[in-house]
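Report on the structure given below.
Excluded from the complex is one protein chain; the other protein chains are retained at their positions.
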Amino acid sequence: MSELSCTGLRKAFGGLVVTNDLALGVSSGEVHALIGPNGAGKTTALAQLSGELRPDGGTVWLDGADITHLSLPLRVRAGVARSYQISSIFQGFTVAENVELALQATDRHSFRFFRPAASNTARVARASELLDRVGLTAAAGISARRLAHGQTRQLEIAMAMASRPKVLLLDEPMAGMAPDEARRLADLVRSLASDTAVLLVEHDMDIVFSAADRVSVLCEGALIASGDPDKIRADPEVRRLYLRDDSEAED
Amino acid sequence: MAEPAAAETRSRRSRSERDRSERDRFEVFGDRSASRWPLVLTAVVMAALAAAPVWVEATDRGYLVTVLTRVVIFGLAAMSLDLVVGYGGMVSLGHAAFFGAGAYTAGALTFHSLDGSALLGIPGTDQALITWPAAAVIGGLLGVVIGGLSLRTRGVYFIMATLAFNQMVYFLFNALEIYGGDDGVGLFAAGRSIGPFDASDDLVFFYVCFAVLTVSVVLLNLVVRSPFGRVVRGCRDNQARMAALGYQTYRYRLAAFALSASITSLAGAMAVTESQFLSPTYAEWSESGELLLMVIIGGLGSLIGGIIGAAALFLLEEFSIDVTDNWQFFVGLGLLAVVLGAPRGLTGALLGRERRNV
Partner (left out) sequence: MQLFVEQTLNGLQLGFTLLMVSAGLTLIFGIMNIINLAHGSLFMVGAFVAADVGGRTGNYAVALLAGTAAAAVVGMFVEFVLIRRLYLRDHLDQVLATFALVLMANEAVQMIWGTRPGGVSTPAFLDRTVTVFPGLPYPAYRLAIIAAGIAAISSLYLLVDRTRIGMWIRAGTTHRELLGAFGVNVRLLYTLVFAIGAGLAGFAGVVASPFLSVESGVGDNFLILSFVVIVVGGIGSLKGAVYGSLLLGLVDTWARTYLPLGFDGFLDASTAATVGASVASASIYVVMIVVLVVKPNGLFGLPDG
């Protein structure tokens, strides 16, 4: 059963087509990785799925309902959450407060004016539950500004999970991490799939092939291959694409 | 040609760097885990302000009581502007419109009660228990309209739009010939009725205003620590991220703007009751700049900073006007020094926070 999907998605900036008739789906219980060379349009595709960017054409579906015209916040409420490539946590807040802020977005208490935010025990409890899950319990009380890079990625994921999403869109969550750190985060992402569908944009092929159930390859905005990791690994076009990419990098 | 994804990343990175520098400046007090010192400072300032009239009376400088009353009134407006600028990250250069709206609401009601005529079918009154709340309501509504339109824009645009609306309101008051046009009108025959009391005595009136200020200080400190206050701070730090968490950010920012407008308008009504003179100068654009100046001199994102800034400005005026008519020149010089040298204002200096990295 497909949870989030798109059909015929198109987007162009001026004359540059960045999303070209894209059809993609991610189902509950799976980690679906989206790969492709730099500039293939992965982040742009993600932005259209999450609602930050209006597509020029095509439809985005969630559980069979057309959500193409829902704004970003309304899509979060409908069950689509995302994390960012560049960590964008709230530096002036503590780690726990960051998660509480994310929880508060969907618990409808945000128009309470006079009760101290810290006094909502249910929310505080759920925040520590989420921090536990991503392995940040020890850091709960410190200022988010003081987190190490890898920890900010973990916090990002805890915040994205706060809305109990049906679908989680992760934009290069392992970028800039040390290999063993990245491996631990990949395990975490794997474990999330029991609760939610995960669409993962990632560069690191080792992680993609070990963590993903399904892999789709984007090139110049269009889908050129999709299937299980073994099939993609063997796909001649994908091999050619990545070889070409390597040779360009050597110039 | 740069690849779009790379360009995207670059632009987002530079934006986030800018965000960071803006964020740091707004965090005078840091996060929740921060110390109790801000609240201690608030209590000390309020206690000093409460004692000040007694002290000036005791030292035979009773004429300073009205200056202190103005500190309270303008401090209230500056503090509510801090909610928008310091906590909400919305640089409003149009708050004098709300101050003026409050002044004209209370002033017009008082004018018609003296005149015996009706205002749009409503009889006038000089009862502050009616005129002040009426001003708060009108100011809040005007805040919804001006904020609702201006918040459709961002950054520099928002600053320009609020300033433009300020000027619009100012010209509107200038055109109200019935209240003396640009000359304004005196309301000296009216008393300062507050419930059953007559607060014509300056000392009594000071404590009435001080009571309003105290209630507002408590309420606003609760608001910035509430779930709502957290959302407003979050929108200041990273609006896009708040949207990605599921917040419809426009609503929260507008609510904060309207609340601030309402309190500023209340302060405007108090100012008219204090001076018993109604004129468009309350709504002059330079007044918006001066409110912002008080906030910044006192310390952004601290609430109490607005009151400290108002005190600093009025005391400077009081003591320098004998020396030179052009004391505002030196206010400008001082403001430049604060902006270039101590961006966290007096509060930041008092609490010993490190300077912002620029």
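First chain written, first letter: the chains are A and B, and each begins at residue 1.
Everything that follows uses one rule, which is that a contact is a pair of C-beta atoms (placed from the backbone, for glycine too) under 8 Å apart; a residue touches a chain by one contact, two chains touch by 3 or more.
Please read all numbers here as calculations on a predicted model, not as lab measurements.
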Visible chains in contact with the missing one: B
Contact residue for the chain not shown (choose from B:Leu292, B:Ile307 or B:Leu346): B:Leu292
Which of B:Thr66, B:Thr214, B:Thr281 or B:Gln328 contacts the chain that the document leaves out: B:Gln328
Residue touching the undisplayed chain, where the options are B:Leu176, B:Leu203, B:Leu222 or B:Leu254: B:Leu176
For chain B, residues in touch with the removed chain: 18, 21-22, 25, 85, 91, 93, 149-150, 152-153, 155-157, 159-161, 163-165, 167-168, 171-172, 174-177, 285-286, 289, 292-293, 296, 300, 325-326, 328-329, 331-333, 335-336, 338-340, 343, 358
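Operating definition for what follows: only the chains that are shown with their structure count from here on.
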Where chain A and chain B are represented by their mean Cα positions, the distance between them in whole Å: 41
Of all residues in chain B, those that touch chain A in their complex: 3-6, 8-9, 12-13, 16, 20, 23, 26-27, 30-33, 219, 222-223, 225-231, 233-234, 237-238, 240-249, 252, 255
Residues of chain A that touch chain B when the two form their complex: 13, 16, 18, 38-44, 50, 52, 71-74, 76-77, 81-82, 84-86, 88-94, 97, 100-102, 104-106, 109-118, 120, 141-143, 159, 162-163
